[in-house]
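A protein chain is absent from this complex, but the other protein chains hold their places.
And then chain A:
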Amino acid sequence: MSSSDVFSEAVSPVKKQRSDFLSDSASGFARTFFSSRAFGWTIVLVLLAVWQIVASIYPMPQLPALSDIYRTWVEQVVNGDLIVALADTMRITAIGFVVATVVGIILGFLMGRVTVIWGAAEPSVELVRQIPISALLPLLILYLGIADSFKITIVVLAASFPILLNTFAGARSVSKTMRQTAQTFQLSWLQAQLEIGLPAALPYILVGMRQALGVTLVIAVVTGMLAGNSGIGYYILQAQQVLDIRALFAGILTVAAVGYVLNAIFLVIEHRLTRWRTFSSGQH
């Protein structure tokens, strides 16, 4: 999970104003720079530069220079090893994410809006939610082996709950006034859910999906290691076993970059879909 993921969660769905602690003392440029992520990216670049310099001055096998890692990375991309591994992990991630989204939204929304379904499902959901995924692994390997079905099941189990819980909260967030507006406009139950319940829950659903997206990638990588047969997790594990530290780093940095990009894309989609929230603190 990348850092922007964590912080976007902390301020979402209730948008907060950016802190303005520098506003009195600093000039325009400094204020913009230090309160933006350009500052953070500069720190990242400085740290990478320090890494490169240290690794060049004191060569050591456990910390290869970035330039060497990059060379290996290009090599592995060109010969297809890294791409095949990544594609496999992305396939597990995508299938798991889609299934978890469908299950999480439907169950979470119905639990939030239909008392009977809440009563029927809440104990099971709460019980299963408490079980650490790691505790289920031996059982699932026993049942499903180490095929894709095992990996996808694990990913779905891990990713469903953030979506389910956030969707539930969103479905519960519909105000009494809004529900009564639907009643006085003669909406049927289904119309009320489609025209009011779901749009009202959407910002929450998206936060849940974004949390789940981070979890999904992490779990997909781990399942590759556990099953030990494919994916970027297996790629990293193999690199470690043959002490190919450059390939090991190439794998790790690839996962970090992919996670960051996935999250960034999701944030753009999320912002588009909930553009109306931008005005929530609007003037009166």
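The working rule: a residue touches a chain if its C-beta (ideal position, glycine included) is under 8 Å from a C-beta of that chain, and two chains touch if they have at least 3 such contacts; residues count from 1.
Going forward, contacts and distances are computed from a predicted model.
Given the choices "ATP phosphoribosyltransferase regulatory subunit", "Acyl carrier protein", "FAD assembly factor SdhE" or "ABC transporter ATP-binding protein", state the protein name listed in UniProt for the chain not shown.
"ABC transporter ATP-binding protein"
Looking at A:V125, A:L140, A:A171 or A:L202, which makes contact with the chain not pictured?
Residue touching the absent chain, from the options given: A:L202.
Touch as defined at the start, partner being the missing chain; which of A:S27, A:T184 or A:Q241 qualifies?
Checking the options A:S27, A:T184 or A:Q241, the one contacting the hidden chain is A:T184.
Please identify, in ascending order, the residues of chain A that touch the omitted chain?
Against the missing chain, chain A presents residues 175, 177-178, 180-181, 183-187, 191, 195-196, 199-200, 202, 274, 276-277, 279-284.
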